[in-house]
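Handing you this structure, nothing more for now.
Every protein chain but one is kept in place in this view of the complex.
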Amino acid sequence: MSEFTAMRRVAVVAPHPDDEVLGCGGTMARLASAGSEVHVVIATRGRPPRFSDGYMDRVMAEADAAHAMLGATRTHRLDLPAAELDGVPAAEVNAAVGACLDAIAPDTLFLPFVGDIHLDHQICFTAAMVWARPRSAGAPERIFAYETLSETNWAAPGTTPAFLPDSFIDISAQIERKVEAFAAFRSQAKAFPDERSPQAIRALATMRGTTVFCEAAEAFMAVRQIWRAA
Amino acid sequence: MSEFTAMRRVAVVAPHPDDEVLGCGGTMARLASAGSEVHVVIATRGRPPRFSDGYMDRVMAEADAAHAMLGATRTHRLDLPAAELDGVPAAEVNAAVGACLDAIAPDTLFLPFVGDIHLDHQICFTAAMVWARPRSAGAPERIFAYETLSETNWAAPGTTPAFLPDSFIDISAQIERKVEAFAAFRSQAKAFPDERSPQAIRALATMRGTTVFCEAAEAFMAVRQIWRAA
Amino acid sequence: MSEFTAMRRVAVVAPHPDDEVLGCGGTMARLASAGSEVHVVIATRGRPPRFSDGYMDRVMAEADAAHAMLGATRTHRLDLPAAELDGVPAAEVNAAVGACLDAIAPDTLFLPFVGDIHLDHQICFTAAMVWARPRSAGAPERIFAYETLSETNWAAPGTTPAFLPDSFIDISAQIERKVEAFAAFRSQAKAFPDERSPQAIRALATMRGTTVFCEAAEAFMAVRQIWRAA
Amino acid sequence: MSEFTAMRRVAVVAPHPDDEVLGCGGTMARLASAGSEVHVVIATRGRPPRFSDGYMDRVMAEADAAHAMLGATRTHRLDLPAAELDGVPAAEVNAAVGACLDAIAPDTLFLPFVGDIHLDHQICFTAAMVWARPRSAGAPERIFAYETLSETNWAAPGTTPAFLPDSFIDISAQIERKVEAFAAFRSQAKAFPDERSPQAIRALATMRGTTVFCEAAEAFMAVRQIWRAA
Amino acid sequence: MSEFTAMRRVAVVAPHPDDEVLGCGGTMARLASAGSEVHVVIATRGRPPRFSDGYMDRVMAEADAAHAMLGATRTHRLDLPAAELDGVPAAEVNAAVGACLDAIAPDTLFLPFVGDIHLDHQICFTAAMVWARPRSAGAPERIFAYETLSETNWAAPGTTPAFLPDSFIDISAQIERKVEAFAAFRSQAKAFPDERSPQAIRALATMRGTTVFCEAAEAFMAVRQIWRAA
Partner (left out) sequence: MSEFTAMRRVAVVAPHPDDEVLGCGGTMARLASAGSEVHVVIATRGRPPRFSDGYMDRVMAEADAAHAMLGATRTHRLDLPAAELDGVPAAEVNAAVGACLDAIAPDTLFLPFVGDIHLDHQICFTAAMVWARPRSAGAPERIFAYETLSETNWAAPGTTPAFLPDSFIDISAQIERKVEAFAAFRSQAKAFPDERSPQAIRALATMRGTTVFCEAAEAFMAVRQIWRAA
């Protein structure tokens, strides 16, 4: 029996719907099949005029379909303004993210990477880290940062924080489900060679897998891990 | 049941006897009480004229006593030349470390930190990493670097690799045993304010603990973690 | 006679009251006894509804008491909004911090660390650095970043700036005063194993001290030092 | 024939007028003489009451004169508020910068450095990087970050991103023109030893040159380079 | 006409045969078809008893076949001892590498990455950098570090130098030739999911490509680039 099952109540924070699938769709599916609770926290929702309500409803429905395929327990929506998080007081973002995580009480957090080019990713990472400060024994036992195709690779290497994965989760048995779940996001998928494509998702999974002698894997940076006494 | 028990066969690589206690004595004790196999690999032995045989026999006996207190399963001695590892061909160090680890077949490795000021620490880290390359499904599932008082703090901050711990193991119930195990090394202990003293060991454990809301902890950098499919 | 006495007019910038004590309370006491002017700049004050005026008055009185114990020359309050600095235009924060520092004309600055998890810390650091740009011979001769328990350790190691101290000030004779000064902040202190506790303060001072063969020390990162011609 | 001529349509993003001259005035002149289009994008304009209209008109006229000396093709003004970019929603800055760069369609970008102490520099860097995401074959083939005297050296070494140049352009034949172009900014130049002085400009060019065996050079960090198939 | 053709005389330094193909086989093929001279410098040759002569002859013949497929101009063999470079005085390695590069007089260097786990890679990188010091106008105009499957990914992220590519060469038209050239190394290829497999090569090329909107690419770190005056 593997320690994988120690992640019993998991929260994946997604700045925008589909980040969670790109970053840890395979892990979500594997955790769900193993019987863990998998919560998704969608931090933002696009607002008119930048994003029409019709468009956003479609995206949210796509997310629901994707999460169902992956076996997610529940999707939580914070409805903060997408692509405009930098204009919301940090205390407000922190409060919204914190309240949701308080309710979930996860033992494991998957967060977008602080070095992603999108400010919303950076802000969501920080908000979750503020919540996760170990001010009680109930703080989450594991925090991982995931990588997001089309966000993580497009910052400036050497001058912005680098995604250097140290933690790998085998998703050989889940990679097809991950690709299908991403395909549910018809509004977000692009044709290869764009990074938001099945070919890019497969190539990344293969690369991350072969690095640790798996056929497919998702890779993470361990941000904080605590092995508390029983 | 905690994932801590997933570390069932553990190898701690120590460049010199007592590094393993300073770096992970508490973790060793906790793992041993939890029923895990805990192997110590002492990479070097001082040689005359730098170190007399009598002195080294005494140190090795101290190590035996310390390991017994901590419940270690077995101590493996490679007897490479202490403080002279830079003069041994890397391939030879790698072979010696590798053969021993092959025999142990650990799922979890604890290594000295590559940024420690002592070259022996750097070389042992690298030799173990060479062995641990994931060229089969049997590669270790977890590799952690530990910190060693009097080695890790005395490199050059900002220009040599920095020890930035992300993984914390609660040793509140083991800190006394750790201090006693170090006290077994009469030949190595120094009077406070030297770092090789009980006061320094306690302060470090308190600091690493309080960072994650424990009374005492040992801190590590996660070097590589793999959650393979069952 | 030591160069310590060269710090004759010192400004400690604290985002919130008590940061200055956690970060350099011992140094403040030592400087004050050595006859230096020690100014504290409290950048923010909590505002209703987040913080009641009564609560803030109590905190400010605690700060006054703490500063008196440490022998501080004067406490300057900028009353910028606490936990909301990210909503104030940077130019305004810079102006407020700059005007105060202009009036103090310090030769030495102690600043919160730019990698602290709290945005207020990051913003105060930057504002002071903007003021300190060496555009005249009157720019401060020394700038140090201090560490703050409960802020500096809770960012993300490896992806946010790391606090790697290179400068250590012996506070063996001042550690008791530091602990007492922090105790004055009844509203802020927490029970161990929280980092905001006497035990954590002592452990950190011991650790930073033993690293340089002192019984207790405060540790800093040297940000900029200038040895001008006489 | 040198690959230098491959930079045929170049955009230099300047947070404030004169940054482009300090950072790549020599390169602009060399590119212009080689027949390339050289566009300057001045992102901000100071606003009353911080900056009077008269003052800003003078600065903009100085910029025109400088750009003419350097042979720039065209100066684009975005008129975002100077020293207040942190108060403009990122999406708005991104949109303004993006629209201008869309119109220019440069193959090569020169950007201010993300680690400069001035927030406007950081924000302009990021806005241009957002535009430059390689979501089509038309994304720019080369992105360089330039250094700006009085901005790049005054951040905090070791804790903010470091300017570590890897790319050097020989401007031995253009250094005089660069110094003259900067002299056109009468409102911005300061007396040595201030960094905004001819002596500092010459010294930096000499230093960057001698590092690669040239008499004078400008130095850059390569942020992204793409050698597409023909 | 692209600047790609500016790389007219290229040297690829390979610690061991096949590193050059894994790291820049596609680029070699593309450069060769574009009419550039492509020299390969094989730094080492395995020696008995570690490697039999028969085995090494076979490997070298595989290399010849691979280089012919890629259109390499010439293969230079230094025959330094493989996996034992750390035992050769640095001055001797530098001399051997330097003499060969002097004879080739390349304008462009492709080097193994200094952060690769294999010491031979680190030593070859440094030796070539010593040769490339810009002590005359004849120093190479471009130096890139390439990544090597099974070497670059297996160091310790965050504590050893990180491969963070900033330079991408489209090899969509060459990826098949690269895979075939690697297949020529029958003695070196392994079955997927080992990194030394066609699947891993393809996945890496796809990943590096999609990052910059190409179907396949090789990625590099720009170490030094100089645009000299004509």
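So that you can tell them apart, the chains are marked A, B, C, D and E in the order they are listed, and the count of residues begins at 1 in each.
We adopt the following convention: contacts are C-beta pairs under 8 Å (C-beta built on N, C-alpha and C of every residue); 3 or more make two chains touch, one makes a residue touch a chain.
Please read all numbers here as calculations on a predicted model, not as lab measurements.
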item: Of E:V13, E:V97, E:L119 or E:A145, the residue in touch with the unshown chain; value: E:A145
item: Selected residue (touches chain absent from view) among D:E37, D:D166 or D:E218; value: D:D166
item: Of B:A99, B:A156 or B:A230, the residue in touch with the unshown chain; value: B:A156
item: Hidden partner chain, touching residue among D:E84, D:E141 or D:E195; value: D:E195
item: Absent-chain interface as seen on chain B, which is shown; value: 50, 83-84, 86-87, 117, 119, 150, 154-160, 190, 194
item: Those residues of chain E which, in the complete complex, touch the missing chain; value: 89-91, 113-115, 125-126, 129-130, 133-135, 145, 161-162, 164, 221, 223-224
item: Chain C residues that touch the omitted chain in the full complex; value: 1-7, 30, 134-137, 139, 166-170, 172-173, 211-214, 222-230
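We take it that only the chains that are shown with their structure count from here on.
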item: Intercentroid distance (Cα basis), chain C paired with chain B, Å; value: 36
item: Touching two or more other chains - residue numbers and ranges from chain E; value: 154, 157-158, 166, 194, 211, 213-214
